[in-house]
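Complex shown without one protein chain; remaining protein chains in place.
Letters A and B mark the chains in the order given here, with residues in each chain numbered from 1 onward.
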Amino acid sequence: MNSLNTRAKELLENKTAQVIIGYEEGPTGVVRPAFITDAAKADSLIYDERCVQNLAVYLTKQEVKRLGKMAIVATLPVMRSIMMLISEQQLFAENIVVLGISAEGKLLDVADNKVMQGYIEQSDLSNPAKYKELITNLNKLSPEEKFLYWQKELSKCIKCYACRQACPMCYCTRCSVEVNQPQWIPVQSNTHGNMEWHILRAMHLAGRCISCGECGRACPVGIPCHLLTMHLTDQVYNYFKVYAGTSEKMSSVLSTYEPNDKESFII
Amino acid sequence: MSDFEPKIVAFVCNWCTYAGADLTGTSRIKYASNVKIIRFPCTGRIDFMLLLKAFANGADGIIVSGCHPNDCHYTSGNFHAKRRWIVFKELMDFMGIDMNRVTFSWVSAAEGAKWAVVVNTTVTRIRELGPYVSYKELVNKSVEEEVKNE
Partner (left out) sequence: METTRKLIRKQSLEKLYNQLSASRKIYAPVIAADKKVEYKYNPSFADVTFDHLRSTLSVKNVVFPKVENLFYYSNSKTESTIADIDLNKIPEVVLWGAHPCDTAAFDTLRSIFCWDITDEFFAKRLEKLVVIGLSCHLSDEYCFCTSVGLSPNSIKGSDILLSPLQNGDFVADILTEKGNNILLSSTELFESIGEVNLNITEVKQKFNHEQVTAKLAGAFENPFWVANSLRCIGCGACAYVCPTCACFDIQDETKGKNGRRYRSWDSCGFGLFTLHTSGHNPRHVQSQRWRQRIMHKFSYMPDRNKSLGCVGCGRCSSGCPVDMNIAEQLEALQNI
């Protein structure tokens, strides 16, 4: 995508940014993250429908931040992740340049956060259609069938934490599972412990997940763990009318409340 | 007719429900004795993981109870708890974990009678549902998963 390469080269040449975080094609043809620090290499950046990984995860990585001001190729999920990170004080808007990409794959002029917020607000923030369908199908199962389905899927989990590492919102330097006072989640992999892990992860992401699906994509054994977090994204919207990553001032849904939050099950 | 007596764990807040439960006792109201009460300063302190741990340790049912909205001793703990329960319940329903086995309630320090009703209805309901076999099987299966390597 020429305009992207031109802009990237420009940013590096006039030293506005020291590293461009984008996508490249590796030698085996697999699309993967690229970190361009040399203007001469800006042409290796690509953008096409294969470029789906959520790159915002790199904005909190020490060795990337060390390179200097970061410019990041940002589709809608990445923009929303950036908003979330700013709202949770993990990132300063002044320290990054957003190379926005529209849903049609065109380079957007995102001069500042206000512009990015405007773009996000006029986009469809609900779960992408294919995930909506998978969730709807799962909801058709009986409770017993659901329990068996998730047990079967989660028995495959090897606790590699690729799901956690791939998620831009899982930036805690010490995750709950890495604390042993108390040891909430067993270190080893067994079906029950795996279930507890994925429940904990989904709850810690409730109201913070922006439905990029990266967790499910990263899983080496093919567990659809993204459906758990996306289901809660749906429910958070249903109950509290909030989507994550829409403004840098938003407060996290589970750390705030409205006195008249509606529910029907408390007696 | 089975003689199954459900094991219920109750996570309650100190200032309202725990005091309310005390009142039930001092008022000599008879109610089911299946409940083990765990006292918290506030429902806001109740981590959702605790509910899972209750099931994992053999509970057939759970009660979670605290101060009415606007009456929280710490002002807003129960509001946070309410939001958390709403989200947690949706996740549990999605995964097929039986939320019919969990009662959420607001019981104030003056509602000794209500506490008895909450406990009795929960115990009756769980008695009908039976022991939480599928969860116990999940836990046992996981223990077997390691032992089979020996």
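In this text, contacts are C-beta pairs under 8 Å (C-beta built on N, C-alpha and C of every residue); 3 or more make two chains touch, one makes a residue touch a chain.
Remember, it's a predicted structure, so these values are computed and weren't measured experimentally.
A.B. asks: Among the chains present in the display, which ones are touched by the chain that isn't there?
C.D. replies: For the complete complex, the undisplayed chain touches A, B.
A.B. asks: With the missing chain put back, one of A:Ala166, A:Met250 or A:Ile266 would touch it. Which one?
C.D. replies: A:Ala166
A.B. asks: Which residue from A:Asn5, A:Gln53, A:Asn113 or A:Ser211 sits in contact with the chain not drawn here?
C.D. replies: That would be A:Gln53, which touches the missing chain.
A.B. asks: Under the stated touch rule, tell me which residues of chain A contact the chain that is not displayed.
C.D. replies: 26-28, 30-35, 53, 57-58, 61-64, 158-162, 164-166, 173-174, 178, 183, 186-190, 217-218, 220-222
A.B. asks: Against the chain that's been left off, what residues of chain B make contact? List them.
C.D. replies: That gives, for chain B, the contact residues 145-147, 149-150.
Just so we're on the same page, only the chains that are shown with their structure count from here on.
A.B. asks: Taking each chain's centre as the mean of its CA atoms, how far is chain A from chain B in angstrom?
C.D. replies: Here the centre of chain B sits 34 Å away from the centre of chain A.
A.B. asks: Which residues of chain B touch chain A once you look at their complex with the stated criterion?
C.D. replies: Answer in residue numbers: 48-49, 52, 56, 69-70, 76, 79-80, 82-91, 93-98, 103-106, 118, 134, 138-139, 141-143, 145-146.
A.B. asks: If we count contacts the way the header does, which residues on chain A are in touch with chain B in the complex?
C.D. replies: Residues of chain A touching chain B: 138-139, 141-151, 184, 188, 190-193, 195-196, 199-200, 202-203, 206-207, 228, 231-232, 235-236, 239-240, 253-259, 261, 263, 265-267.
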